[in-house]
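The full complex has more chains than appear here; those shown keep their coordinates.
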Amino acid sequence: MKKIRVGIIGAGRIGKIHTDNLLKLSQVEVVAVSDLFAGEELMAWAAERGIDQVVQDSQVLIANPDIDAVFICSSTDTHVPLIKQAAKAGKHIFCEKPVSMDITQTEEALECVRQAGVQLQIGFNRRFDHNFKRVRDHVQNGTIGDPHIVKITSRDPNPPHPDYIKVSGGIFMDMMIHDFDMARFVTGSEVEEVYAQGNVLINPVFAEHGDVDTAIVTLRFANGALGVIDNSRQAVYGYDQRVEVFGSKGSVAVTNDHPNTAEISTAEGITRDKPLHFFLERYNAAYILETQMFIDSLVNGHALPVEGFDGLQAERIALAAKFSRELQRPVKINEISELLSQQSVAQ
Amino acid sequence: MKKIRVGIIGAGRIGKIHTDNLLKLSQVEVVAVSDLFAGEELMAWAAERGIDQVVQDSQVLIANPDIDAVFICSSTDTHVPLIKQAAKAGKHIFCEKPVSMDITQTEEALECVRQAGVQLQIGFNRRFDHNFKRVRDHVQNGTIGDPHIVKITSRDPNPPHPDYIKVSGGIFMDMMIHDFDMARFVTGSEVEEVYAQGNVLINPVFAEHGDVDTAIVTLRFANGALGVIDNSRQAVYGYDQRVEVFGSKGSVAVTNDHPNTAEISTAEGITRDKPLHFFLERYNAAYILETQMFIDSLVNGHALPVEGFDGLQAERIALAAKFSRELQRPVKINEISELLSQQSVAQ
Amino acid sequence: MKKIRVGIIGAGRIGKIHTDNLLKLSQVEVVAVSDLFAGEELMAWAAERGIDQVVQDSQVLIANPDIDAVFICSSTDTHVPLIKQAAKAGKHIFCEKPVSMDITQTEEALECVRQAGVQLQIGFNRRFDHNFKRVRDHVQNGTIGDPHIVKITSRDPNPPHPDYIKVSGGIFMDMMIHDFDMARFVTGSEVEEVYAQGNVLINPVFAEHGDVDTAIVTLRFANGALGVIDNSRQAVYGYDQRVEVFGSKGSVAVTNDHPNTAEISTAEGITRDKPLHFFLERYNAAYILETQMFIDSLVNGHALPVEGFDGLQAERIALAAKFSRELQRPVKINEISELLSQQSVAQ
């Protein structure tokens, strides 16, 4: 059986995780890695894994005729040009979320992918989580009837570094984008309207960049369901990842995973350990599964589990949320084009 | 010790519950009951409890000089006139929620109470619930730091009778009013702005009366916290009453009470019984405690645990939610007067 | 409808609880109370409740022709003579557990009850608990198939007063007797053999009286099931009352009741309040129900929910456990007579 030969673009934390997960798959050969800051350390890291090509210039990697697919794990601003180049070079693409912070550019990238006839999967890793998949299962198989109310809680244990906040694209595009995708994933319905509220309650640094650290967004779905997402950049008790879908025949709810089930009873009360700390621990298995399913789809010609369109839709919702917070009113997803053109006129 | 002599106005389901709870208190004598439809059945019911006076006309009861306090358990449209009459007659008052559906009338009733120097407690029974009190405790004693996010879920097992829907005042004034009070109770902060969404997903009869059966309302509090309440008129698995407050130092969350702790494990899965069915079961102890604390306050001259102002504030928030849904935009609580005057001009 | 007129013998803590629970029942009149130490305080307590007769001598109460039924709540050593006297006087009897610590005497008392044709209910209050009833339901209705393993945990929050330990009859007769009854109740099968282990791990005072404070007893049932009960006189986290029945088609398990469902998440971990403190809080509703069902049975001529035989069987198992610990070997319930006669020969 011919192996899928993969090149990794961007060898930061997530690039390295994907590499190690790919190396566990017998159908995959990781043949090259590119990173702007590739040096001795990366060479050693690659050597240990039997990866032959280590380059600084991603163009070299994309031009490598031995590569079937690329993983784009570099900074968000590089995603669109890299997708276009890789697509033109006939490579299949796995790209981290978000594709970009500019939906016009995202649309162009998707069009380019379409024309090239290559496959593009977006890194919405949470779709591969055992808990959230179980929610979707129960919605899809009708256990809970028609969805009426969707509730998503997503809180990080710690805020990101201030340097990152500046370039993050804001809480809706950087953090809640996962939840916007989750809302679509678990309901199987499109979001039509959002209303976003936010506040700076944790660290004034967010305000300096026009961002918020605490946000609640309500959603109205095409199928009539209502939804709400709450985000916080700092839950001192750890990573808080919960989803509930309530419907005409019942509800399904998933809560946090814990490192163990131990319950300690003392004279002071009953205690258990905090949830799994952060996304690396919590979504470890999901990261493995998303790469495996990407490769499987390429090998078997199946449809991808998350497509470019999913990335685009989540960005549209995030953009609508941004507008909603600025305009202090609910915003329809199909208003975005007009709001964008008003904005460009105003500038 | 002199007993507090109580008259009950309105001997429907809730009036009878209050009566039986009052009869358990050694400091109380229930001396009269009035009900528009008082007849043989009520006479028998009263006789069994040693209640001497049974009348159809509440005026007779209010005029009874042997009565110290009245419980107003009649239909909502009678609350304001009865409060005014009882206050003028120097009776202390326990009144079911809402005081009225017209905040101007509620304000007049409260002013009348103030001038008469009598006590008025509003029937927000959930404030006396063991779970919600524990949430408030942990917010007040600083366990969770400054509140950032408040989440309240409140879903009924069955919709009310269609006849009731028509006169209910709508989901915000009839059902979510409890949650608006809960939001103020657990945070100790005022709500400044609301945004309300609703939909008819359960029964078209709600649409016939301009009402909805499913609603999500977001809140912005004076202390900067954000909140969200979701209501459904029909949770097939039973009464769903949950509250969570998330803050700078942690979170406190309460979930449903169950009739037992039994967990059944079979080849099909692991099962437990549904939550306590509805408000009579769920808030049984809370109903007892609210009457006891009302009487205790009268006897000992303590401040009441829920005052007329609490009723007024919850009505204001409910009204703002109603406007928000109509206007499809967030509404500030202090906009209400202007919106009301615009409305009356328009009519 | 004629009321059941009740006399209370022994006005200690449990006698007062039964009295107050009986007073809630419309079918009951409490007409007399006797207590060795009856004085002004008890007179006042009885007067407040409208109980006319307060005496020191229980004979006076038993001789009162106006009394239909007596509640025997005095010390264990008085139970047998009181049962005999009350039975001969034609009174129905509710008697606290154990009937006695001498099964021959218990047998005599039961025989006396049988001959008199009166009813005798034993105060195994836990049979009326919402959790344990649910376990029994699921065993009886076949949900879990044939029972294979029964596990009962019963731990008190604090050891009793040293003065009580001396006269308690030991952990098996005083504390675990409830669990022996529970084992029979939830399985619907008789215990045939026990093996008892114990140790003094909490307070040496238990050793002084030949007693233990920590014990594990295994059971073999007539239906082939195996069981185990563990007792501790001191669980610092509170009253621990759990039961599990495992069978051919699954298992049913009940755990502790808590004063609320609040879960507190902080940087230190996730905490909830301890279980309901002790038997008065935990079995409050069960105490109410056991008196109600006793009265209902008398009124309607139904079979009693716990009979004298149930008291006897639990004592037999407790005695076998005592022998087992002394002899350091498993003991069959039907060995008891022989072991008792050996013991009397040896003395």
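We call the chains A, B and C, going by the order they appear; numbering starts again at 1 in every chain.
Going forward, contacts are C-beta pairs under 8 Å (C-beta built on N, C-alpha and C of every residue); 3 or more make two chains touch, one makes a residue touch a chain.
Worth saying up front: this structure is predicted, and the values here are computed from it rather than measured.
Depicted are 3 of the identical subunits; the complete assembly encoded in this structure file consists of 4 such copies.
Assume only the chains that are shown with their structure count from here on.
In this assembly, the chain whose C-alpha centre lies farthest from subunit A is C.
Central chain assignment: B. Criterion: smallest distance from chain C-alpha mean to the mean of all protein C-alpha atoms.
Subunit A and subunit C have CA centres that are 59 Å apart.
For the pair subunit A and subunit B, the distance between C-alpha centroids works out to 42 Å.
Measuring from the averaged C-alpha position of subunit B to that of subunit C gives a distance of 41 Å. Looking at subunit B, residues 249-251 sit in touch with two or more other chains.
Within the complex, the subunit C residues that touch subunit A are 235-238, 265-274.
Of all residues in subunit B, only 26, 48, 130-131, 133-135, 138, 143-144, 249-257, 259-267, 273 touch subunit C in the complex they form. If you check the complex, the residues on subunit B that touch subunit A are 146, 148-149, 151, 153, 155, 195, 197-199, 201-202, 214-216, 218, 220, 224-228, 230, 232, 234-237, 240, 246, 248-251, 328-330.
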